[in-house]
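The other protein chains are all here in position, but one chain of the complex has been omitted.
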Amino acid sequence: MNKIIFTFSCLLMMIFSLLSLSVGAVSISIPDLWYSLLQKDTSFSFIVWEYRLPRVVISILSGFGLAVSGVILQSLVRNPLASPDVIGLTKGAGFFAALVIFLFPSSPSYVLPAAALTGAFLVFILLLLLSKRLTLSPDAFALVGIAIGAVFQSGIQYLLVKYPADINMTLLWLSGSLWGRGWSEVFSLLPWILILLPVAWWQYPKLNVFQLGDEYSQTLGLDIIRQRFWLLLLSVSLAGVSVASVGSIGFIGLIAPHIARKLVGGRHQLLIPLAAIIGANLMLIGDSIGRIIIVPREVPVGIMTAIIGAPYFVYLLRREHKRKG
Amino acid sequence: MSRFTIRKQKPKTFLLSLFAVIFIFIVIGFFISLKWGQATISWRILYEAITYQGQDKEHLYIQTLRMPRTITAFVIGVHMALAGLLTQLVTRNPIASPHIFGINAGASLSVVISLIVFPSFTLTASVYFAFIGAILGALLVFSLAGIQQKQHVRLALAGIAVHFLLSSLTEGLIIMNQHSTDSMMFWLVGAVNQAGWQEVQTLLPWSITGITIFLFMLPSFRLLLIDDDVALSLGQRIMFVKLIGMLIVILLAGSAVATCGPIGFVGLLIPHVARLLAGEKLGTLVPLTGLLGGLLLVYADFFSRFIAYPYESPVGILTAVIGGPFFIYLARKKGRASL
């Protein structure tokens, strides 16, 4: 069964990637696409090689990053509703990004992602400080995260009202957009994901134990606080690098792990890869639809994923809720 | 569960003097809000203005701008604080508030939709839209988390997830309509600085309705203080009370959001302060919460004029500065308690 699920979702990812390469303001037929991919010198070369392909790669990489970050957080907090968005990571990143857009509008283009990453790690430090170096219960930890997120959110809104001239640029970044992302973003994201993803998967035994509860972890001889620290750092890094390159897309980190858990259960050795693939799929399909829905403009991928994911998410949770009575 | 143990009732003299002090502070707040702003106004003119003895520019500042604005701030504060208290009672969750509960975000979303679909909508009409949105937001959160007690964290997580979802849709709509963005931004962060008598007129009927039902239902709301296990024997009654409670929350929060945008943290912060001062008894807790809410917003509005003087800043930023750290404090405290 699991094999089928994995094959199917990988297949889906391939189909969505091809779809994402072929649709857009300029639609490219599959034969033309093949030709452009192989020959590299057709009238579609630029669109395929320089525009859509990096977008596809970034979709996949950031989908991986956000989804796995969500899986880790949900296990840490022992709550399926946790996500990088909810505990404030994306809001911290967003606040710093907005600061750059508003206060240093002419700064070179690498400053924005750097600021976003700084924001995410600042939230991490705040989380550490305010949760007494993670000695609080997972519940308290989640609440502290929500509170930090709410504070940063007000900060963002203050900036938006204060500087009305640049609102659009900021909102586009905040909602998460793949517009204009090219190979340079791919190469700044790729090494991180390549390193962090295997590291995350390697943690699966700990994550399995963690979601059972502290008592179990202790009896199994885990140094909880220390493990929490490393796992949180891992989660923050994954979300941080993804957010830095695509903007604060929150929903993927919540819903991808959820769908994956529904399919393969709570064993992290399966959950992590499947959630990653589902995250990538959501990003791909969200981006493809966002590109063709109101040509020549684009709907930011973050909003598209929210629209697509929301109904399914509500359905999932309702069912869960009913089952629990 | 320290919150639900009935605290020793404070002595009557203490309560009386407490109310007296708050009242005095509110009056002072009103006066300083009327006196100081962009234009300098002397005490004599202030006196003439509030007794309606003058029609000069300075008098008009007070009569047509500062007065309705201050009243709106007060009423919004009352609304938000009472809505917060009631959410906390109904969900039995100390970290509940309309803001964290998708109610504000739902109302904002539907108001923005209504402004896009019917650009010439009046303020009164958008209040109804806000209600619909508030109801949807609340329903979504409750269907995700359920209303059983001891679900603090699940409820908060579900609420904040819905909040972010709805606000990202609102942001999406704003992006897609980029040429009216500036005015839409208003719906993302609350501000009372543009409020005039029209806003007061729109708000007041809802305040009266909401608060009347609230006071009328006060005896029944006492049921909400009992543990669910005990209340279970009371059967349907408790569900009905909770439903009415949420209805009042939606009336109060929805109308406030429709007129002034979502002003965060008031609904979370004030009920706790009130509880700290006066204990659990609803008869004193409810009026105290309302008055404190009004007080906070009047002062927040006053100080918001001076953050970036001579330009106004949204009052929501000040409530966030005060409420945010408190939220973090509360999260740490409540989280520890639930272990």
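A few remarks follow.
Note that the chains are named A and B in the order they appear, and that numbering of residues resets to 1 at the start of each chain.
Keep this in mind: contacts are C-beta pairs under 8 Å (C-beta built on N, C-alpha and C of every residue); 3 or more make two chains touch, one makes a residue touch a chain.
Note that contacts and distances are computed from a predicted model.
Not shown: a single chain whose UniProt protein name, out of "ABC transporter substrate-binding protein", "Stage 0 sporulation protein KD", "Sulfite reductase" or "PqqD family protein", is "ABC transporter substrate-binding protein".
Annotation: of B:Ser17, B:Ser42 or B:Thr64, B:Thr64 touches the absent chain (contact as defined above).
Only one of B:Gln55, B:Thr124 or B:Gln201 touches the absent chain when the whole complex is considered: B:Gln55.
Screening B:Thr91, B:Ser114 or B:Asn193 for touch with the missing chain picks out B:Asn193.
Residues 37-39, 55, 57, 60-61, 64-66, 115, 119-120, 178-180, 182-183, 186, 193-194, 196, 198, 310-312 are the ones on chain B that touch the missing chain. Within chain A, the residues in touch with the undisplayed chain are 24-26, 40-41, 45-47, 49-52, 105-106, 108-109, 112, 164-166, 168-169, 172, 177, 179-180, 182, 184, 294-298.
Just so it is clear, only the chains that are shown with their structure count from here on.
Here the CA centre of chain A is 33 Å from the CA centre of chain B. By the touch criterion given at the top, residues 79, 81-83, 85-86, 130-132, 136-137, 139-144, 146-151, 154-155, 157-158, 160-162, 164, 167-168, 171-172, 174-175, 250-251, 254, 294, 297, 299-300, 302-303, 306-307, 310, 314, 317-318, 321 of chain A touch chain B in their complex. Of all residues in chain B, only 95, 99-100, 140, 143-146, 152-154, 156-158, 160-161, 164-165, 168-169, 171-172, 174-176, 178, 181-182, 185-186, 188-189, 191, 264-265, 308, 313-314, 316-317, 320-321, 324-325, 327-328, 330-332, 334-336, 338-339 touch chain A in the complex they form.
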